Each structure stands twice: as structure tokens, then as C-alpha cells.
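Partial view: only certain chains, each at its native spot in the assembly.
Residue numbering begins at 1 within each chain, and the chains themselves are lettered A and B in the order written.
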Amino acid sequence: MSRQAAAKGATSQAARKPAGRKASGGKAAAGKGIAGKAATSAKHADDAPIVALDLPAAPLDAEIEAYFAKCREKIGYVPNVLLAYTHDLAKLKAFAAMYNDLMLAPCGLSKLEREMIAVAVSSVNRCYYCLTAHGAAVRQLSGDPVLGEQMVMNYRAARLDARQRAMLDFSVKLTETPWSVEDEDREGLRKVGFSDRDIWDISAVAAFFNMSNRVASGTDMRPNAAYHGSYR
Amino acid sequence: MSRQAAAKGATSQAARKPAGRKASGGKAAAGKGIAGKAATSAKHADDAPIVALDLPAAPLDAEIEAYFAKCREKIGYVPNVLLAYTHDLAKLKAFAAMYNDLMLAPCGLSKLEREMIAVAVSSVNRCYYCLTAHGAAVRQLSGDPVLGEQMVMNYRAARLDARQRAMLDFSVKLTETPWSVEDEDREGLRKVGFSDRDIWDISAVAAFFNMSNRVASGTDMRPNAAYHGSYR
């Protein structure tokens, strides 16, 4: 099954050729609608192809089919990052397992805080895919569209409390100059109330998006159009 | 079971307190020896603790026990990065699954090439853990200790063919300025013979070590002493 077809839960033909940056994309069907902003998201067609590499999707197995069905049921579409991994189901499963553990499992950091780290890191790395997808997540989880914009543009502009500010300062330092992170940085997190387990998690989430940003940039991954207008 | 005990396959007490950078470490037992360089590695004691966070190891389940036993059998010790994750087995398994898929599964890049990317990326990020562990891997897989040193110090000093040089240039660009990777960079890889699948894999390996470097730096992870002297 093709990647685009997988996205739509259908079997129709989908673009597979890698396209240059300047190609006029946009033939793929848009997402089916998304909570809170169906009208706007419908205005935009998804970029196609979703990566600038010619990697045919592998046949999906039952586990992935069920996972994607759940995505479509909950948010109306399968996030393109998952489709991008369908050329190799082992990689897709490893990615999804790590993502879901880090971002969704119980944790001393709220889901919103983990998404704030994701966007602040992705802003340093100027990752179009992750800023789009996780910027939308910050807007959704916070109910504060302005907060989402601030994480994308410059997290220092947000009026945060000392704890969240320290969390993002650490994440950004770990992104920009990881070699310079030392005991006093960890101690700074402890002083505003983070546990050692939280410090692991802050590091791990910041680190994960340093990975994802680069998979996305290395492959020119394109976000689902539906993210752009959602939760504004 | 403690992390150090897990490393040794024993149950003795092990240091758990986070230690500052200036602490004189080194009480923990050294690795049991490593192929090719047992004598030298025995000279050094492992740093302890292996991360600067107080994170008690969870009880290992059978799957992890077997995995660690296999490590001890094959290389004489459990890599500290795995021990560092034992505070949460779900995270350990997700990390190991992704690592093993990327670095060990069949791939258009040789295992050595993947390790070369690992070290070149870790050199940009000046990651003590990864430079130590994967520098040893380059020495081992290439049988060329000088190549391992060059990857650590400045990959441009190595006398590489055009294909490997392009692979590392791409990986380093993706590490330093991921926002600037574009179609011409991917096209440059195709020109020296890489397939689109290879480009995904180069991106994914470079990206993975951008993650690992930051987990290591965020937590002050310490490599097993055995790496230092091996395969020299």
C-alpha cells in the first residue's frame, strides 16, 4: 500500500517520486478535518511527496494498520512522520515506541511541557516539520495559541514561570552547545524543583527532537497541512 | 538490582549518588577485559557513578537479563549507556531496539561506515561518552586505529574516498546546520553512488547520535573504561 493511500486509509495511487524544493507539489488529498479547525485545514492541500526520497512504502502489518486507524479516528489523519517511516516497519515501530514512551507516558513533566521542549528545540534547529506539528500540539494542549507561536518564534518571549523557563533554557543549551552542559546546569534544574528523573526526561525529550529534527531535515519531511490552521 | 551490579552480573552494592564533575571517582570495578586489549583496560577503573543523576535501577526482567548476559559474553561488560537506562526498562528497550536496527541491521552502509558517522557527529558535539565508545568501534571494525583517532579529532584529516567523505560531510552538515540541508545535498550523495534508502540511513544514523550525544551530555554519562585502551 502506498504511503499516501495509507494516510487516507485507501488504495488509490499516490505520488512517490522525489521532488525538488521548487516543485509545485500539492496533489495529495488534504487531511479529513481536525478538531477545532476543519474549515481552515481544508483550504490547504498536503505537500507531496512527504519526503524528498523515493522510498516505496512496505505492506503494512496488522499492528501498524490498527495504529494508523486509531490516528485517523482520533485526529483525522496519520501524521506524515509515521508515513515517512513506512518504507521500513521495523524503523517505524522503533520510532513510535520511543516517541510514545517519551511524549505520552506518565512523567514528572506534563504533556504540554514535553511539547514545549519539542518546539523550543525545533526552533533552534529551524525544523519545518516539527515546528508545524508540535507547535499545533502546544496550541492544543495549552489552549493558548499565543504560547504556541512564542515557542516557535522565541521561547524567551513567553511569560513563563521560573520552572518552565529553566526547563527550556536547559533544553536549548543542550541543543546548541551540548558539550558545555555540566553539573551546575543540572543543579539549576534541581533548584527550581525538578527531580533527577525529571532531568533525565528533559534531556531525553530535548535529545529526541534533536534527532527528529535531523531526520526531517535530512529527508525534507513535510507536515500534514492540517496542522497549520488547527487550534488557532 | 543496582546498575553497577547489573554491569558485573553480580549483586554487590554500587555507588548511586550523583557526583559533581570534580569528584574523584573511580571506585567501581573495571570491565572484565575486552578482546584485544585486556591488559591496558585493566589499568583503569570505571568512573562512578555512570550518570550524574540519582536514578536507581529497576529490577531487570528476563529479556534484559539475557541481553546483558550476551553483552558480557561477547565483549566482557555491559555498555554503560544500557546501564544508564536501567532506571526505566521501557526506555531501555526502546533505545536498544532503535540502536540495534540502525547500527546492526542489514543496510547499504557497512557497520564501519555507520560507526564513522557516529564518531564524526559526536566529534562536532564533543560527546565524551560516544567518542569513547564508538571511537573504539571504528578502531575495531576497521582494524585501523589511526582511522578511529581521525574520526574523533577531525574527520577531514582521514584519507577517505569520495563516497565516504561525502557521507561524513552530509552527516556533519546535518549536525551543525540542519536547517540548511537541501535537495542539492541529497543530490550530492546520489552522485557518489548512494541510493535514496542510503540517504535515509545516513540521515537517521547522524540524527540518532545527535540524540545520544545529548542524552549523554545532559546526564554526564561515563563510558566503560575498557573502551579506552581497546583496539589500539
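In the analysis below, a residue touches a chain if its C-beta (ideal position, glycine included) is under 8 Å from a C-beta of that chain, and two chains touch if they have at least 3 such contacts.
Owing to the predicted nature of the structure, the values given are computational and were not obtained by experimental measurement.
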item: Homomeric assembly size (copies in this file), of which only 2 appear in place; value: 6
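Everything that follows uses one rule, which is that only the chains that are shown with their structure count from here on.
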item: Distance between the centres, which are taken as Cα means, of chain B and chain A, whole angstrom; value: 25
item: Complex contacts: residues of chain A adjacent to chain B; value: 18, 20-21, 51-55, 87, 90-91, 93-95, 97-98, 101-102, 105, 125-127, 170, 174-175, 178-179, 181-183, 186, 196-197, 199-200, 202-204, 206-208, 210-215, 217-220
